[in-house]
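The next block holds one structure in the form of structure tokens; read it before the comments.
With one protein chain withheld, the remaining protein chains of the complex are depicted in position.
We call the chains A, B and C, going by the order they appear; numbering starts again at 1 in every chain.
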Amino acid sequence: MPQPVTHVSSHLEAEVTAVAEIVLSVAVAYGVEEETLTVSVDGSPVAVEEVLAPHGTRLHVLRDVPVGALVVDYRASVPAGHGPAPIPSAQDAAEPLERITYLRPSRYAESDALSSVAVAEFDGLAGKALLDAVSSWVGQHLTYVSGSSGPTDGAVKIYVEREGVCRDYAHLVIALLRARGVPARLVSVYAPGLEPMDFHAVVEARLEDGWYLVDATNLAPRQAMVRIATGRDAADTAFMTVNTGRMDFTGMRVTAIREPNLPVDDVTKLVRLR
Amino acid sequence: MPQPVTHVSSHLEAEVTAVAEIVLSVAVAYGVEEETLTVSVDGSPVAVEEVLAPHGTRLHVLRDVPVGALVVDYRASVPAGHGPAPIPSAQDAAEPLERITYLRPSRYAESDALSSVAVAEFDGLAGKALLDAVSSWVGQHLTYVSGSSGPTDGAVKIYVEREGVCRDYAHLVIALLRARGVPARLVSVYAPGLEPMDFHAVVEARLEDGWYLVDATNLAPRQAMVRIATGRDAADTAFMTVNTGRMDFTGMRVTAIREPNLPVDDVTKLVRLR
Amino acid sequence: MPQPVTHVSSHLEAEVTAVAEIVLSVAVAYGVEEETLTVSVDGSPVAVEEVLAPHGTRLHVLRDVPVGALVVDYRASVPAGHGPAPIPSAQDAAEPLERITYLRPSRYAESDALSSVAVAEFDGLAGKALLDAVSSWVGQHLTYVSGSSGPTDGAVKIYVEREGVCRDYAHLVIALLRARGVPARLVSVYAPGLEPMDFHAVVEARLEDGWYLVDATNLAPRQAMVRIATGRDAADTAFMTVNTGRMDFTGMRVTAIREPNLPVDDVTKLVRLR
Partner (left out) sequence: MPQPVTHVSSHLEAEVTAVAEIVLSVAVAYGVEEETLTVSVDGSPVAVEEVLAPHGTRLHVLRDVPVGALVVDYRASVPAGHGPAPIPSAQDAAEPLERITYLRPSRYAESDALSSVAVAEFDGLAGKALLDAVSSWVGQHLTYVSGSSGPTDGAVKIYVEREGVCRDYAHLVIALLRARGVPARLVSVYAPGLEPMDFHAVVEARLEDGWYLVDATNLAPRQAMVRIATGRDAADTAFMTVNTGRMDFTGMRVTAIREPNLPVDDVTKLVRLR
């Protein structure tokens, strides 16, 4: 029987209109077997510098990107079942600093502002029951509407407007969990089975016995997800960030295929990460 | 001639009303010569665990703090002129990851939301001229009003309301600098000469040749400041954070005395950190 | 048996620091039997111009108030049981324009922003059941905390923060009702029995058969309330508004005594206004 493997790719296009410094976060965090990343402007290659960030996150910095048509192509194959787990993390022990960091309010997960809401909705719950309750609440109270939220919207706005996309679901889950004393962070992933295919965002929440994966959207099988970046919220995990200069994003295409296909019966299961 | 030295202290009182986990950020980051930290509830000592965070930040975690009257007493003496600088940081080279991190929007320094404002006000400026312009703008457009802002207020709110305290000045400076491509972070300090005495918050901004100290309040001499915590914004540097449980803050007293006294002529100077 | 009567008064003090135009909204709307309103600055009388507004609201405009210590004294006696009802309004038929006006979102009752919340919480309810449900929800989910909200806070902020005073309870009730298609407006009142005594704010909501009084705070008997101003929200009913100039509010005292005392058993009842 062949070893299961996940093939992922992302293709990004943008128009750079003023010399720019750009950070990419599209590379798989752990366990890559084969991988290519090519970046060009108007067909000429652009130098890429890899920067390591916590939790295996691998950022790629493009400096002095000239004006023109920027094209980013990333492809990787990640074997499953050996090497680092698709979404590993328990070995990444919840050090005291990690616990403190992921309890803090962050740009798009304003747990401080939502503390009264979190008490009102989830008082008395703890552990897995709390994770389940928060995930269900967010899944039931939000409606997934493409384009309904903007890049500066955070959990408070989403809580009031009740609409969003995967990153918004994740931010609201994170904010509510932190407000109840559970460290939580955002993970961007390639998610085989996601419909329509795109980058996906899920939550990792820390209980006594390890990190758990929470995906209030229930849009993709969890076992097949492939970790990209891990951080406080989308400020740490956006797939493309313009540090300086100017760029108009013009298009993207993401693929993620698991061979053999994973059964979809784990979509809503609470997964404890190995 | 005696070695100059700074004596600092902080005394915090709170009523714990539900068993709590509390994080203190009152200890001096570097160069402490003598130091005591005592914590008690209703007179009984509480165990303290030290957790190291980036940039020398030393957090102190209190776990399972029982209900009762919490008292925290911290005292330290920090020699000046040798050992780590009062606000060191250039040795702490602007690693690529640090640059990326401190350009990101954060909870109270929403540089993404203020990007149009930053362009409108500071377009064409760079380097020290930009730091000076942002610091002057914030100093002139905000009014220092004790109690005018709340713990969940960020730079956007302060920008509209035009009132705040030192942390608000710092957040607005940080947000505007990041929006113009300058990495910036918040530093909590003991500040001899501050009137009225309290914890103080200033900004470190990264230019090509090192980190610079920016204090738009111009309320205290910069050379005498003693670093406590360093981070993205007040979410990383608050002197007391309740992770779980409940606590009513009831009072505090901060002291910071430099011997001999420092001349105040450096209050408004742009300081490049060694 | 003597005719029941309510005696009300308000005493306001402020420091005018730049020649000001000020609007007072302290006078009883209907049915006053005896009334005095005196206004002075540093002991010298200030001219008062009465301006009639919808629903019997009587505003008092002070023009060119000089710098100095402003003192406002208002006293009135309002007989109950004859003449206009304490909180009349059904005769004030829900004209089509009134219905349209009080369905619109307003400054502090942002029904447009809370429409998804209102659907999620109150879908399927109508009429008195809806009024009861909204009033109970707001009463149970908010905590009454003096000083917790500011003058620019509206229903969205209160909904997230879950704390406020009577005007905040009223704004949230209004916003949720409008979002469910029920015209609603704010009424400022003198409220005998309120503890501690202050101006009070309640809601009038329009059903098919008339206007109903909703007070989610349940802090005072409804039958004894005496109407002051009626409008979209606190922007229309604030007891003191500075149009131009500057003023620091320094103190106030409100009294409202019903003779004979009203039984308090109507505190939580849904009252249909005559």
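Throughout what follows, a residue touches a chain if its C-beta (ideal position, glycine included) is under 8 Å from a C-beta of that chain, and two chains touch if they have at least 3 such contacts.
Just so you know, these numbers come straight off a predicted model, no measurement behind them.
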Among the chains present in the display, which ones are touched by the chain that isn't there? B, C
Residue touching the undisplayed chain, where the options are B:Ala14, B:Val71 or B:Leu114: B:Leu114
Absent-chain contact - pick from C:Ser77, C:Ser106, C:Ser135 or C:Ser188: C:Ser106
Among C:Gly43, C:Gly124 or C:Pro151, single out the residue that touches the unshown chain. C:Pro151
Touch criterion as defined above, residue of B:Tyr74, B:Tyr102 or B:Tyr159 at the omitted chain: B:Tyr159
Touch list for chain B against the chain that is not drawn: 113-114, 116-117, 120, 141, 156, 159-163
Chain C residues that touch the omitted chain in the full complex: 21, 23, 49, 51-53, 59, 61, 96-97, 99-100, 103-107, 110, 112-113, 151-152, 181, 235-236, 241, 243-244
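Methods note: only the chains that are shown with their structure count from here on.
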Counting shared numbers against all numbers at the contact of chain A and chain B, is it over half, same, or under half, different? same
Please indicate which chain is farthest from chain A, where distance is taken between mean Cα coordinates of the chains. C
Whole-Å separation of chain centres (CA-atom averages), chain B against chain C: 43
Between chain A and chain C, tell me the centre distance in angstrom, where each centre is the average of that chain's C-alpha atoms. 48
Per the C-alpha means, the centres of chain A and chain B lie apart by a whole-Å value of 30
Can you list the chain B residues in contact with two or more other chains? none
